[in-house]
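Report on the following structure.
On to chain A.
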Amino acid sequence: MDFLRDPIGFVIQWYVGWLAGLGLPAVWVDVIAKLTGALVLATGAMLFVVFLIWYERKLIGRIQDRFGPNRVGPWGLLQPVADMLKIFTKEYITPIGADKFAYNLAPILAVAAVLLLWSVLPLSMTVVGTDLNVGLLFLIAVGGLGEMSYILAGWGSNNKYALLGAFRLVAQLISYEVPLVLSALVPVMLAGTLSVTGIVEAQEGVWFIVVAPAAALIFFIASIAEIGRSPFDLIEAESELVAGYNIEYSGLKFGMFFVAEFLHAFTVSLIFATVFLGGWRGPGAEEIPILGFVYLMLKTFVVYFVTILFRGTLPRFRIDQMMNLNWKVLTPLSLALIMAMAIAGGLTRDLPIFWQVMAFVLVNLLLLALTDQIMKIARRKKAKVNLAIGTGQPILTSSTKHGTGE
Partner candidate 1 sequence: MIPLAWYLVFSAALFCIGLFGALARKNAVAILMGIELMLNAVNVNLIAFWHYHAQVRSAPYVHGLAFTTMVFVVAAAEVAVGLALIISAYRRRQTPVVDELTLLKG
Partner candidate 2 sequence: MNGLQAVFLLAALVSLFSAAMVVSARRMMHAALWLVLTLMGVAVIFVTLQSSFFAVVQILVYVGAIAILIIFSVMLTRRVMEDHGDQILPGWRGAALVVVLLFAVLVGFLALWQGFTALLVELPPEADNLLELGKALVSPQGYVLPFELASVLLVAALIGAITIAVDRKEERGG
């Protein structure tokens, strides 16, 4: 019965007990158990990517009125496996003048940076890699390692397009880290802890997406920018940058960047589900921990589905639009949000929880509406300026028309 309710936790307990039974010292048991856990989790996550790639290609295919992969295996399920085998057999090409160490380290670091994120995320009530007391900061700090891997790839390739792509990507990542951190502070404030487990536990009554919808929105937008997905996929702008930082990579090294990208997209959805959608919480998840895992995966797939919808439907931002959105909208909004939430929380400290939540929601919605109004006014002003320039120089427009006509 215990096995049925919590198979993962049961296996872990059995494994630790078996290790202790071998007569090893307690420290070694701990180290070996953690190492095995890391190995299993990393392998599982990497294999899971195979399924993710299929899922995403199938969905994008549906959006674009195609079938998606449908040849290998039932419903094309084995297509990524075939792709993987193909990529294994490809030749490694190292460009002339490449910085070999940086060039080879970059793909490993890219995958490692994503896998490190899984170590602090609670997968169910009983299964968590390690409950770090600064877990949320850790999640963001590890993103810095990912940035390093892109720089290494761009620099090591000895190719100016790779370098330019890496620069642009890292500039984007650093910029969007600011609203990401600031909006992640709102759940930290609500939960009163930086530990990810603590944040999940604090969402017992009501999910943070309900309490702080504006923070959730900012976090979601910033995390899509962090994974470089459409509409923020400026690094893959073929006409400008060929293909970004990874153009000089081939074979399995390219495959590792590919895996890192997909896994990062899924992991970011997992983080969103954990921080804002209550993690493994759900009816009956405390009595039957395996249900918590199912709930978490369901929530994550909902979020992931939304990111794929974004990718399939939204056009790409221009780089100045992307930077404007970050520095002129998201960052001021998240700063204002933190202050407003702190004030609202301080004023309603003695009221019952329902009124507290209502105050938070009200503050969030007000700020969102205000931002919307300000953006509208700014857009109207800009439209006026553009109009003035257009009428002021009629010769230019007619000559360009003439030119294109020929």
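For anyone wondering why these and not others, all candidates are chains of the complex that A comes from, given by their letters.
Brief remarks on what is shown
Going forward, contacts are C-beta pairs under 8 Å (C-beta built on N, C-alpha and C of every residue); 3 or more make two chains touch, one makes a residue touch a chain; residues count from 1.
As the structure is a computational prediction, the values presented were derived from the model and not from experiment.
When the candidates 1 or 2 are screened for touch with chain A in this complex, the one that qualifies is 2. Contacts from chain A toward candidate 2 in the complex involve residues 27, 99, 102, 132-134, 137-138, 140-145, 147-148, 151-152, 155, 163, 167, 170, 174, 177, 194.
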